[in-house]
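A single protein chain has been omitted from the complex, and every remaining protein chain is retained in its original position.
Each chain gets a letter, A and B, in the order it is written, and its residues are counted from 1.
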Amino acid sequence: MRELKILAIVIFFTLVTYWGVEPYAHSQMHKHVESDNFEYKDLKEVEKGDVAKGKDLVMSNCTACHAIKVANMPAPMDPVTSGSSYGVNPPDLSNMGAILDPKYLAAFIADPATASNVAHKFTPESGRSHPMPGYNWMPKEDIAAMVAYLQSIAPKEITPKEVYVSACGRCHAARYDGKVLGQKWTQIGQKPRFKYEKDSLAFDIKLLEYEDSLKKYMGKLPPDLSIIIRARDEHFLKTFIENPQTQLPGTAMPRVGLSEEGFEKVMQHLEDIGDPSKPTRDSLGVYFLIYMVIFTIFAVLWKKSVWRKLH
Amino acid sequence: MAHFSDAKPFSEQWLDERLAVKTLKRVLSQEYWIPKNINFLWAMGMILAVTFGLLLISGIFLLMYYKPDVNLAFDSVNYTIMQEVGYGWLFRHIHGVAASVVFLIIYIHMFTGIYYGSYKKGREMIWISGMLLFVTFSAEAFSGYMLPWGQMSYWAGMVITNLFSLGGLELNGLVEWIRGDYVPGDAFLSRFFMLHVLLMPLIIIGVIVLHFGTLRIPHVNNQEGEEIDFDVEAEKYLSGDTKNAKIIRFQWDFLAKDFMVMAFFLTFFFYLVFYHFDFAMDPVNFDPADGLKTPPHIYPEWYFLWSYEILRPFSKNIGLMAFGFAQVIFMLLPFLDRSPNAKPAHTRGLFKVWFWALLVDMIVLSIMGKVPPEGVFNTIGLVAALTFIGLWIALPFITMAEKKA
Partner (left out) sequence: MSNTNRRDFLGMSFAAVAAVGGVTALVGMKRAWDPLPSVKAAGTTVVDTSTAEANVMYTEKWRGKPVFILKKTKEMVAKASNNEKARDVIVNGEHFLVCIGLCTHLGCIPAYRPESENFLCACHGAEYDQSAINTKAPAPLPMPIPPFTVDGNKIILGKAGDTYNKMKEAGVLGSTPLDPKA
């Protein structure tokens, strides 16, 4: 069966080349980073807190900067003004209790810069401090109470997009996230459909002002995440979101503190906006391959019948 | 004055009087005799034609929506085509995967020709037109890769056009002229769009016609390199002794086998299109082009890696000379091989060693071209590049020593 031997040789050399040029070469380019599986082993456990006490504390300490939509607390300033005051727009706290790991949430309230691994940006020499003050002067039960309150008010059903907006959306735009390319997710909210060019430009100017503040705060503009799901593999995104310092040491991106469930919803959203054809691709592929197998069977049968008279 | 009968319009007789269709049919299909002693590797030409067809058709639908402007290109591909156009994602995946797989088939096709001596004794023009196709397909692939305007598009464009400064000659003006700007920008993108969509495809189609033309008179080779008397064998076949004749008809004998191999190929191809395409659509190119940020690793597509690696181990000028050597040397194969035998490599002694050494060397060069240029990889790369040059210099001497079989 000489032809089979030839086929085996061709396949062998093709696979060797593929192995060397893809899995092997990529393993040499990017050293493997272990995933923490969102366990936050470096953070301390949080005790159960008093929800009622937590409510008082949150209302008196947090609402000066943070909106809480589910508790009917509006944002104290519009996003652009917030951005120019703090560098970034403080997030609405409605979802935080559900999408963030409670250990992280407690650690963050106590010391934001350390918990989010950006203390290297806010050294005494830099002359800058984290825009959110730390609450480690509070007793532990008080912080636990605030965490408990935030957990109690978080909605039971949060969509992937809402998680993205809460956890990522104030720094990362997503121009593919919208009904059409113009009505995209921006750091100051979803851009609406404008009838007049002037109104659209006015929105764009506000956005640019916000991005300027953000650039100054972060060092450079955080990238648009529209197609990040195809630009990085899942393992990279997992380890990066868990702790950005493991993949890009010295980066200004904070550790966001998502729980594993929160992370999966963010990944779902990234897939929805960056690779929406994936479900169709996976299912249609099956039909294509079934057809090709049938096609091949007929091709083989016909060839054999034609060559019967030739052999 | 040609003779015109009362034949019914558009009947075979009527068309034959005006276009010689009967002669064409006889010469190009019914009595285009192909040796029977062939294996599935002989179908690679048809696979290339089919893949080229897939590229053309998928390209047509991409062309309907692509915008050759540095501000619009990336989103026209990754949003409009991938997310808005009906089955746009499928056309793009087909186009990207086919562009990569076509080179796998080209290399298999090329090395089949080298193995069986199908570039000698009357077949030199087939080989040269084939190598011209390799060059034109390479230009087509490179220009196509620029179009999505991702990070790899930009930086590959930057690096490869920099080569034209010709090292020590420092022809920076030439580089800027090629780009139409100081750096790859809008002018650069538009002209490569023109090359990719119009000029190169036209040239490719012309060279394919030439390639088919150069094949007709010398006839297709066979697995033993046997010289067949086509007239004698044709008589056997036409008299009904198809089992003992050493030849088969192009249509439908050869085509039936071609289609069968093509069916297996397309099954494999569509598996890649739907489920395994990262090798052809590199993630780095899903970052929009940024002239102020170089990706940590820049590399060409896999089929250019061996060539890229020959450039790397040497100093600037030597590297360029080695690179130029590598591009041209394959073209000269029919004239460097001094042996009188057009036979398969396993009957040609040292040439057999030469063949496998060349294949392994080019694979090693490809892998080294992709890994970061550090440590032991540099050494292996240098050895592989020197081996490549050495093998080609040795070829005339090895083959001169072969006796007539």
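To be clear about the criterion, a contact is a pair of C-beta atoms (placed from the backbone, for glycine too) under 8 Å apart; a residue touches a chain by one contact, two chains touch by 3 or more.
For clarity, every value in this text was computed on a predicted model and none was experimentally measured.
Contacts of the undisplayed chain with visible chains (whole complex): A, B. Here one chain is not drawn; of B:61, B:103, B:142 or B:192, the residue touching it is B:61.
Residue A:179 is the one among A:32, A:179, A:198 or A:311 that touches the chain not shown. Here one chain is not drawn; of B:91, B:127 or B:269, the residue touching it is B:91.
Contact residues of subunit A toward the unshown chain are 179-181, 195, 291, 294-295, 298-299, 301-302, 305-306, 308-309.
Considering the complete assembly, subunit B touches the hidden chain via residues 57, 61, 64, 80, 84-88, 90-91, 252, 259.
Here, only the chains that are shown with their structure count from here on.
Distance between chain centres (mean CA atoms), subunit A to subunit B: 41 Å.
Every residue of subunit A that touches subunit B in the complex is listed here, in rising order: 2-3, 6-7, 10, 13-14, 16-18, 20-22, 24-25, 28-29, 175-176, 181, 223, 226-228, 230-233, 276-277, 280-282, 284-285, 288-289, 292-293, 295-296, 298-300, 302-303, 306-307, 309-311.
Within the complex, the subunit B residues that touch subunit A are 36, 39-41, 75, 78-80, 82-83, 89-90, 93, 104, 108, 242-243, 248, 252-253, 256-257, 259-260, 262-264, 266-267, 270-271, 273-275, 278-279, 281, 283-284, 286-287, 296-297, 302, 305, 359, 363, 366-367, 370-372, 377.
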